[in-house]
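A single protein chain has been omitted; all remaining protein chains appear in their positions.
Labels run A and B following the written order; every chain starts at residue 1.
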Amino acid sequence: MRSRGWFPRIALVLGLIFLYVPIVSMIVFSFNNSRLVTVWDAANSPTLKWYHILVHNGQILSAAWLSIRIALIAATGAVILGTLAGMALARFAAFRGRMLLAGMTTAPIVMPEVITGLSLLLLFVAMEQLIGWPHGVGAVTITLAHITFCMAYVTVVVQSRLTGFDESLEEAAMDLGARPVKVFFRITLPLILPAIASGWLLAFTLSWDDLVITQFVAGPGSSTLPMVIFSKVRFGVTPDINALATIMVLLVATGIAISTVWMRYREKRRERDAQLAAAANL
Amino acid sequence: MRLTQAAGRRLVAGIPTFWLLMLFLIPFLIVFRISFSEVRLAIPPYTPLLTWHHGSIWPALELHGSAYAFLFTDSLYVSSYLYSLKVAAISTLLCLLIGYPMAYAIARAAPSSRSMLLMLIVLPFWTSFLLRVYAWIGLLKNNGVINNVLMSLGVIDHPLVMLQTDFAVYVGIVYSYLPFMILPLYSNLEKHDPALLEAAADLGARPVSAFLRVTLPQSLPGIVAGSLLVFIPAVGEYVIPTLLGRTDQLMIGRVLSDEFFENRDWPVASAVAILILLLLVIPIMLFQRMQRRELEAGR
Partner (left out) sequence: MSAGAQVNSPQMAATDPDQAYVRIAGVTKKFGDFVAVDNVSLDIRRGEIFCLLGGSGSGKTTLLRMLAGFETPTAGTILIDGADMSTTPPYERPVNMMFQSYALFPHMTVEKNVAFGLEQEGVSSADAKRQVAEILDIVKMTGFGARKPHQLSGGQRQRVALARALVKRPKLLLLDEPLAALDKKLREHTQFELLSIQQRLGVTFIVVTHDQEEAMTLGTRLGVMNQGRIVQVGSPSDIYESPANRFVADFIGSVNMFEGQVHRGGSDGVRIDCAELRGTVHADRTVACAEGATVWTAIRPEKITISRHSPVAGAPAENMVRGTVREIAYMGDMSIYLVQIESGKMVRVTLPNIMRGGERPIAREEGVWLSWHGSSPVVLTE
């Protein structure tokens, strides 16, 4: 666009400011000495007081540990199921139940969380009545619920990656004598690995972050980190949560920065290769 | 050989289908079924669907419409529904108005900076949703950052009441869901051929009319997809109105949760869920159709 596009550009800058102001303010106030959180205590700040309090808060630490464990298992389970579903949807021609599977994998993405949470809890209650399992709600039911809503996202990521690459790659492998299972492990899996990795990360983040569904299917003694945070912030601002937020933002930012550098590097290498190939044509 | 291959395929498609049947579809049927029960003091706290009367082989079907009837007698529920729809609609519109120019600017930015800009949009999404909503409490409350800044600048004498208002809910929803509006819009706008705008200009269209008659109609699928991604979850939103919103007017997601946890009225909570689904069934199906088309475009 020519210089006439000033309006979208200003909107973009303002929008980005809007997106980052709350995060920046949390980071800034995590170093504030005052209990009042939003009133800057210039005399005694910056301070690491709240970080100190945070790392000695056993409730938050044990909740975080539970959340990590649930997220690890849920993300892995979601990746396995989501990859299978993505494969089936992208690679199998019309099969019975295709519409059903396609519908059930996209619906959880937009489904209001209160409904998903309620329905899953009612399922677990009904199951316990019928077959005596699960014994009440807790970490197990949270994990099952998380796998279910995370796999939808993995399915979409894997499916779109699979439709993006040529099906004849798998046919070629089969043509060269590889059986379907071998084709999957030698050809399909290496090719969709980036999608699976980002699907896993997405699933981990969603599970780590989920509050509403978790609240329905959690029991006493199985409070995840978002549940603890929610119960604390529901009745006002607490400064140690600012510190927690800062740590989480830093972790994510570091991860993203590393992956950006890595992607830049790969892009550079790709460009060089393309030049090499072009030179070969001469 | 064919047989084992067919069996393998059935397994690949069958496992996730079975999982989702068990943990997605059947749960909805249970919700549906419980919505036709009556509350009772027992475990579980609702009447069974089928009862065996003495001396009869066939169970009697017990369908109660009382949960639904209750929803329409108490104005709390109707007004919550309407309020949720209003909040979701206004937030979606705001997201579109803010997100469209942003997506447009990214799509028209130099290709080298596009991925960086997109990353900036998505980055907040990777940090905790709950914490980002919480951050707004610190900004919006009476002695919060915004009021402090405005008062120290002398713009206002008294703090503005922003927390626990509709305004705060709009801010929270727009803030949380903006990436979901921008991403589909961007992926649509990015595909537009710049030659189309050049052709329009060549044929005498001014930039604004070229935008209205060429770009906007073409981006309609992106607009619809983004709006659905914001609107549908916003209707049932629970965290944002609970942390930032009014206490005198609840959104329907909160009503459902309270019915269930506070009143322990499972049939009414289920009926509320079924009615939310009824409201959303058309948008959800629309979204699914678009999603399917998008995913299968490459085939």
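Just so we're on the same page, a residue touches a chain if its C-beta (ideal position, glycine included) is under 8 Å from a C-beta of that chain, and two chains touch if they have at least 3 such contacts.
All of these numbers come straight from a predicted model, not from anything done at the bench.
Among A:Pro46, A:Gly136, A:Pro190 or A:Gly255, only A:Pro190 touches the chain that is left out of the view. Checked against the hidden chain, the listed residues A:Arg179, A:Arg234 or A:Arg264 yield one contact partner: A:Arg179. Residues of subunit A in contact with the chain left out of this view: 166, 168-169, 171-179, 182, 186-187, 190-191, 270, 273-274, 276-278, 280-281.
One rule holds in what follows: only the chains that are shown with their structure count from here on.
Per-chain Cα centroids separate subunit A from subunit B by 17 Å. Of all residues in subunit B, only 5, 8-9, 12-13, 15-17, 19-28, 30-31, 34, 44, 98-99, 101-102, 104-106, 108, 115, 117, 119-121, 123-124, 126-132, 134-139, 141, 143-145, 148, 175, 178, 207, 228-229, 232-233, 235-239, 242-243, 253, 256-257, 260, 266, 269-270, 273, 276-277, 280, 283-284, 287-288, 291-292, 294-299 touch subunit A in the complex they form. For subunit A in complex with subunit B, the touching residues are 1, 4-5, 7-9, 11-12, 15-16, 18-23, 25-26, 29, 36-39, 81-82, 84-85, 87-90, 92, 95, 97-98, 100-115, 118-120, 122-123, 125-126, 129, 144-145, 147-148, 151, 155-156, 159-160, 163-164, 180-181, 205, 208-209, 211-212, 215-216, 226, 229-230, 233-234, 236-237, 241-242, 244-245, 248-249, 252-253, 256, 260, 263.
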